[in-house]
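Just one protein chain is left out here, and the rest sit where they should.
Right after this comes subunit A.
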Amino acid sequence: MSIFNALNASSSALTAQRLRMDVISSNIANANTTRATVNENGEFEPYRRKMVEVAPSDNSFKSFLNKATNSSSNPATGVKVTGIVEDEEPFKLSYDPTHPDANEAGYVQLPNVDPLKEMVDLMSATRSYEANITALNASKSMLMKALEIGK
């Protein structure tokens, strides 16, 4: 139903923000994980920071067809997650000869996760979630006000 377009768009954004939150939690949880993957030499590699890629959800064939034929399409475009990518920043090196994964020189590779950056991302995800809930409540109160017409 077209009256729920705004609600559906907000709903997709809430889902996307929740996924962002999940990914950030995973980054923070693995901030010290040195054995995330095994490379081709059989050595352990630390965890790589993950990031969420989002895109508007209207880049489907239908929306392009609607745009090309100028027919009316849904103006409320939701958001969708197109993938989770890894941060290619190099790993942090730290001198700790007692670490089980330290190399011969006594250096250990730590994940490229910056807890400070993750906390900022976490705040951003929380605030975006709240903003979308506010938008959703505004749409809802608009609909409820419409029901009061003529009362």
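Simple rule for what comes next: a contact is a pair of C-beta atoms (placed from the backbone, for glycine too) under 8 Å apart; a residue touches a chain by one contact, two chains touch by 3 or more; residues count from 1.
Note that in this section contacts and distances are computed from a predicted model.
Visitor: For the chain that is missing from this picture, which UniProt protein name fits: "Flagellar hook-basal body complex protein FliE", "NADH dehydrogenase subunit E", "ABC-2 type transport system permease protein" or "OB-fold protein"?
Guide: Its UniProt record gives the name "Flagellar hook-basal body complex protein FliE".
Visitor: So which bits of subunit A touch the chain we can't see?
Guide: 1, 4, 7, 10-11, 14-15, 18, 133, 136, 140, 143-144, 147, 150
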